[in-house]
Structures are given as C-alpha cells and as structure tokens.
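Here the complex is missing one protein chain, while the rest keep their positions.
Chain lettering (A and B) follows the sequence in which the chains are written, and residue indices restart at 1 in each chain.
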Amino acid sequence: MPQPLRRDRDRLFPADPSTRSLARTLYERVADAPIISPHGHVPVEWLVDDRAFADPASLLITHDHYVTRLLHASGVALDELGLGGSAADPRDIWRRFAERWPLFAGTASGYWIAESLENVLDVTVPLSAATAAETYDLIAAQLATSALRPRALFERFGIEVLATTDDPLDDLAGHAALAAEGKVGRVLPTFRPDRYLDPDAVGFAPRVRQLLSATENQSTFAGYLAALEQRRRYFIDHGAVSADHGVEIPETLDLDAAAGEALFARVIAGDADAADRQAFRAHMLLQMARMSVEDGLVMTVHAGVVRNHSSTTFRRFGADTGHDIPRRTDFVGGLRPLLERFGLDRDLHLVLFAVDETVYSREIAPLAGFYPSVYIGAPWWFLDAPDAMARFRSAVTETAGFSRGSGFIDDTRAFLSIPARHDTSRRADAAFLARLVIEGRVDEETASAVIDDIVGPQPKRVFKL
Amino acid sequence: MPQPLRRDRDRLFPADPSTRSLARTLYERVADAPIISPHGHVPVEWLVDDRAFADPASLLITHDHYVTRLLHASGVALDELGLGGSAADPRDIWRRFAERWPLFAGTASGYWIAESLENVLDVTVPLSAATAAETYDLIAAQLATSALRPRALFERFGIEVLATTDDPLDDLAGHAALAAEGKVGRVLPTFRPDRYLDPDAVGFAPRVRQLLSATENQSTFAGYLAALEQRRRYFIDHGAVSADHGVEIPETLDLDAAAGEALFARVIAGDADAADRQAFRAHMLLQMARMSVEDGLVMTVHAGVVRNHSSTTFRRFGADTGHDIPRRTDFVGGLRPLLERFGLDRDLHLVLFAVDETVYSREIAPLAGFYPSVYIGAPWWFLDAPDAMARFRSAVTETAGFSRGSGFIDDTRAFLSIPARHDTSRRADAAFLARLVIEGRVDEETASAVIDDIVGPQPKRVFKL
Partner (left out) sequence: MPQPLRRDRDRLFPADPSTRSLARTLYERVADAPIISPHGHVPVEWLVDDRAFADPASLLITHDHYVTRLLHASGVALDELGLGGSAADPRDIWRRFAERWPLFAGTASGYWIAESLENVLDVTVPLSAATAAETYDLIAAQLATSALRPRALFERFGIEVLATTDDPLDDLAGHAALAAEGKVGRVLPTFRPDRYLDPDAVGFAPRVRQLLSATENQSTFAGYLAALEQRRRYFIDHGAVSADHGVEIPETLDLDAAAGEALFARVIAGDADAADRQAFRAHMLLQMARMSVEDGLVMTVHAGVVRNHSSTTFRRFGADTGHDIPRRTDFVGGLRPLLERFGLDRDLHLVLFAVDETVYSREIAPLAGFYPSVYIGAPWWFLDAPDAMARFRSAVTETAGFSRGSGFIDDTRAFLSIPARHDTSRRADAAFLARLVIEGRVDEETASAVIDDIVGPQPKRVFKL
C-alpha cells in the first residue's frame, strides 16, 4: 500500500540538530513573506483570461522542458509528450510521466513537482504506473475548481510582483488591461530583445524591418537604435523595470558611430561573416547597457547557453525543447568593454546570471565586489536547485557578502512551482546562514537581518521596484 | 607500540548520527552485491595462468602509477621503484614505500592500500620504516598461498563481470581459453583502438599497416574502416560489449567519404600537419560512434588527459608512469558533430568520463539529461575518491537524477583494490542518498531502490551486459 507523500517541514535543512534548529528559526522569519518575482516566463494571458488550466499534462509536463528533457533521455519521444504540435492524449502523457516518476528522484524538477502536487493540488498519492489514472483525475478535478484558476493562485501564492518576458513589439495590451482592471497584483512586462539583436536568429532581418516600420524609423543603425529606445520607453510606460538579454557568449564591443553604421549595413544586407555577426552581437550588448544607463531599465544578462544543441530536434519540435546546454563562459574579458564604459555608474544595475558555476568565485563575485553596477544573479536554470544553491552561496559570499546578490529569480513558466521555488531558495539561504552562525562567522542577529533583506528588500532594490 | 589498523565499519559515512545510521542501512543493502566491472585494466593472463603474484612490491606499488607518482614527487627516483626495467630489489621498493607511508594520508591510494592490507592480506601492522621487513614478509607469505591466487580472489571478491582492455589486434586467446574452460566468471575483452586512430601515437603508421594486413584490407580509408569494423566484430564474437576511447580533446568531425579518403591519404603518407592530424582524430571518434551504432558496442570516452607530460620520464620509463595530467575539457562543442549524427539514437550508449570536474554540472549532466544516448561516466582517475565522488553526485543529480549514470567503473590494474574501490563507491552513494533522505528530498524507499539499481542493474543496462 503506497504511502502518501508527506512534506517534511524541515526539508532542505542540514542534518545537524543545532544547525537545523537555527535554520528553521531563520526560515520561519521569511517563510510567508510575499513573493517578488522580477524575472520569469508566465504568459500574461493566463492572468488576463483567468481560465482554468487545460489538463494535468500541459500544466505540469508539456511546457516544462526540465521535465520533458529527462523523459526524452529515458527514451520517450518528444511527440509522445505532445511537443511540436503532436496530438498526444494528455492522459497518455501523464501516464508516461507517472510511470517514470523515479527518474526524477533527487532532481530539482522532481522536488518541485512533489511540492506542487501536495501543497497546491492536494495530491498525496505517490505517482506510479498504477496511480496514473487516479492522480490524473484528482488533478483534473482540482483544476476545474475556481481555487486553481491563475488569479486565485496568484493571490494564494502571495505574489507581490510578477514580471513576464515579452517581445519588444508586443503591444502589452494584457499588461495594460490588468493594470486598468486593478484586481491582480503588480504584473510587469520585461523587454527581451534577443531576436532583434542577433543576426543568426531565425527571421532576424524581417524582424528588424518590422521594428523599424513599427517605430517609423529609418533603416540606418541610428534609426535601429532609436527604434529600440522607443520600444524600451513604451515598455517603461507599461511598468517594465528591466531588459533581459540571453547570449551564448557575454562578449561586448565598443564601436564608434561610423563603425556601428558600417557593421549594421553589412549585417542587414546579409553580407556579414561570422566575425561580423559576433561583433554585432557584442556591440549591441554594449548598446543595451548604454540604453539602460540612459533609461534606467535594469539590465539582466543570462549567458553561457548553447541553444538548440540538437538541430534535428530543433527542426522538428522548435526551441525550448530541452537541449539548450551550458558552455564555458568568460565574463571578465567579455564584459570589460562594457564595464570600461559604464561599470562605475551606480545607476546601472547589471545582473549577471551564469550556468558555468566556475565563474561564481572566479569572476562574478570579484566583479560584483568592486563595480557598483554589477550584481550577482541567483543560481539559474540547471543551478536552480538546493545543492547548487549551497555551492553558489559558498562560492560568492566570502568575497562579496550578501549585499551584492540579485535576490531569488524563479525564471519559470511552471506557474504551480513558483511558491516551491521561492521556498527552496529561502530554505537554502536559511541553511547557509545557520551554518555561518554555528561556525561563529556571523551572529544570529546579523543572519536574521540578512535573510529578511534577501527575500524582499534586496530584489526590490536591485530591480528598482 | 603501534596500533593495528582497524577498519571502521562506518568509514566514509557522514558524522551526523542520523545520516550515518541511514547511510549504513542503505549501504548494507548492497555491501555484498556482486561486482560488475565493465571497464578496467587487469591483464587476462593473470586469470588464465592463475599464478601467484610475484611479490608485494610489484603487486601493490610498481604497477600502480597512483602510488609511484607520489613517491616520485617526494624525491624517490622511478628506477628505485623498479620502473623502466630497472633492477630494484622488491624489498628495497617496499621499504621505500613503507617509510613514506604518511605521504598517502588522505589520498585515495592510501585508503585502498589500507583496505587491501587489512581486508585482503590480513596485515594489521601499520606501515613504517620499522615494520617494512615484517610487513613484506607477511604479505609475501600470504601471496604464496592458494587463497591469494587471481582466480581465488576473483571468486572471493564476488566479481560477476570483469572487462579487460585490449589491443584491436589481440587474438583474445586468453579470453577464449577462459570461456572454454568455464571455471572463472564472465571475463570480457574491450576494444581499445586509440593507437590505431591517432597519427601522433608512436608507431601509428606501421600499426595501421599491420591492421590492414591482418584483415586483408586495402590501404584506403574505406579499407582501414572495414579493418576496424572486422576487428570490432572479432571482439564482439569473443564477448566484448564496449569499445573504449582515450582522447586528449573530445573533438568530433563529420566528413564525407571523399574528404575522409583524402585526409587518410595525407595522414598515412606522413604529409598531415597538426590540424590535419587533429581532424583525423576528430573524424575517427565520430566514425567509432558510427560503428557503435551499427555493431552495438557501447562507446566509452575517457577524455581530457595530457599523456606523458614529462618527455624525459616518458623516454626513460615509458607510458603510464604517473605524469598524465588533466586539462580543461569541452564536451558540448566537441561532441556536437557526433551528437548531431547519432545522439538521438537510443541504441547508442555513449559514456562520457571526465577529469575536469567542472564539466559535470555544466556539460555532462545537461547532455545526458537530454540525449538518450549519453550516459554520465562515474568519477574517474584523480576523481575516483570519496570527496570527489560526493562532489560528482552533488553536481549531476539535481539535473539528471540517478538513472543517467554509468554505474561505478574501477578502471584499475590494481587487482587487490577492486573490492575496496567498489565498496568506496557504494559507501559514497549511500552517504549521498542518506543526506537526500534526511533533507526531505527523496524518501527512504526511493533511496533504497536507487542504490539497489546503481550497483548492479544500472551498469548491466548501460553496458548491455
């Protein structure tokens, strides 16, 4: 007879009783603090429309490429999971997942799903082939209730701020409607211009033309920059506080206006070679910093991921299907031109996110420990998990303390997992701080002040909320 | 009066009593499970001939470059240790080792030798200059007994499968004889073609000629590939399940047949420059994957080691004399051509071993968490030790769980250390899993299932045993 899941109230705390007890005390200070989510991928429409989630599979599996990737590795084809527009029955998808549930033991995804099942969906039946139908029905029944609608969850989760991620040409009508209605907490757009800045992105040239025509700018480099500035301004007018940049290589390049124009002309004409295209990306990252200095948008850089590593999968199933793979990253050399120009500007907030964890102690903490503009992005993507968080804190704190961090970023589209993700971060920080206290390195009063700051004031300060 | 060694039954378990207790419980499930050793360097002749080991020095020191390297670093010349054909008295070698025994405190080698001495050789006298003669005699007396013959140890150690590592032109007579005799457990050959694939290997060209003449193939690239395929088939017919590849750089390159022929012609003619030679290695690594897809041999890649770092030592004492040094490794870019061709093939089993531990969380776990063909090789060489194993599990599990691992690989020629090595891995995994349970991240039932799987079913599955 399967045992129900029971969430351990001391989960993620260290085993040693004195450390555990103190971790619990620190955690309880912030366990119920409002959620500040300054970067993520929840579609604004979910909150605008407030429709019930369609079914357990699309809610918990299909759109979560952390989950589909591991199923795929174990031999499930992506079309069996409903990806790429394939017509898979949600019950079949759920069954495939439930019978492979042991694959997720010890993973961050497994932990979050367990948390969502028990804490949000009241499902305490363990997942398995035998319980697949039953758990599907239990969840589907829950999803049909008004308590599981997006707005109800938004409130139940205690979300104070939620940022979405949006295309520069998005009209942000959803955000405007939500704001006008005034019934949901603060939901902010985020300016995400990658596809307008990278000549190698599919559809780059037509997209740039669209940008120029939408903003009535000329097709010069100056016009292109002005168009981006206009759209940033539009986002700011709709509440945006940050611009997010995903780059494989965090390289920056300073060019004068004439060189920029010439490079842009080659890029738009399709005459740019690989070096030119990289130079363009590098120059545009620096231009984005320049614009952030001018318009005040916080600049977040998510760097070091090779997107769409498997071309076959990309062609068949599209992007964000689980084969974005980290690579070695160099921030110290790559960002130097940007930092030479703007690094000493205190109004620039440049938040660096890495998936190459070697940069934490070697590059990001030392940079953030000197430049007033540089902030240490929370562990992200593959590193957004308890052990990786512990390694992160250990790697950065002795150099940069706690004040230079971004605060936790859930970066997720998995709406149900948002409270679990923030809770994980709070528990991990409580555990880390408890150890420092027990080891005589900070006193309990200071540790209390630090954790209070991390969950609320810090992200508000860093993201200018 | 020196205290006898006493092996702590809770060794390698964490200090915290509750975690330690659970680690012990988990460990005891698998403590006596049969040993699956799908990759290692024990010479098949030892089992064929079943002769007594010659003496304590050659058994425990001379052939173990983990041991000779640290003695060398401390100032002992390699010829004093009997390397390079030097005529050192085994008693002198043993004395040099025994008096320097404190050098090995905290090392993996020291741990394994302590385990071998007490658990296999019943030597409980601590090693020192004063006890060198006594311990030598004790061990020598043991070695003279039939209980210490290779076959008796094979049985006593509970080895179910043992793979050797063999030259592609080896006739595998030893394996055939053992199989025909049927008295020893499963002993399998492994196809190890490095020296036939690397133009910079000493004797490459004559070796390729020998390969071609042995298989009656023409000296074209097509003939060379066919010759390799024939030898792989020969190995498969003699029970081989895997092909092992040691490369400094895990780079792969896809070439069409004509380009392959042209490159091969330059390489064989000695006209290939450094770039050509690297291209050849990279293309041949991809060809090996192609053959593995076709003939089903598991493909293991041991990457990232600069072989024979000290030319003087290499000239005087040969290879495998302790100066192979790891280097930074890139799997994500390097293997991409291979994975683009074969990565989605579920029948390909590609096991990646690294000595640059930064790739665990950054590259290997993300790759193995998506590609059904990619498996995470156990920590290897310098990383085959308790703390490194803990770092490894922490680095890969949150992304890829436990199911994508290779199972433990002892990779050793130090026959007496085989049970200690597997035991170390079992203890390390029990300790890791116990922590996850105590931290509320997996339940005990799941942890039990995981450790049961890791020690037997997993390596059998991954290595198609």
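What we mean here is this: contacts are C-beta pairs under 8 Å (C-beta built on N, C-alpha and C of every residue); 3 or more make two chains touch, one makes a residue touch a chain.
Source: prediction; values computed, not measured.
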Which one, A:285, A:367 or A:428, makes contact with the chain that was left out?
A:367
Using the touch definition up top, pick the residue from B:14, B:168, B:246 or B:440 that touches the left-out chain.
B:14
Of the candidates B:87, B:105 or B:180, the residue in contact with the absent chain is B:105
Contacts of chain B with the missing chain: which residues?
3, 7-8, 10-16, 69-70, 72-75, 102-108, 110-111, 306, 309-313, 322-323, 325-328, 355-358, 382-383, 385-388, 391
For chain A, which positions touch the chain that isn't shown here?
14, 16, 18-19, 328, 330, 332-333, 336, 339-340, 343-344, 346, 358, 361-363, 365-372, 374, 394-395, 397-404, 435-436, 438-443, 445-447, 449-450
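Keep in mind that, in the parts below, only the chains that are shown with their structure count from here on.
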Let me have the rounded angstrom distance from the C-alpha centre of chain A over to the C-alpha centre of chain B, please.
39
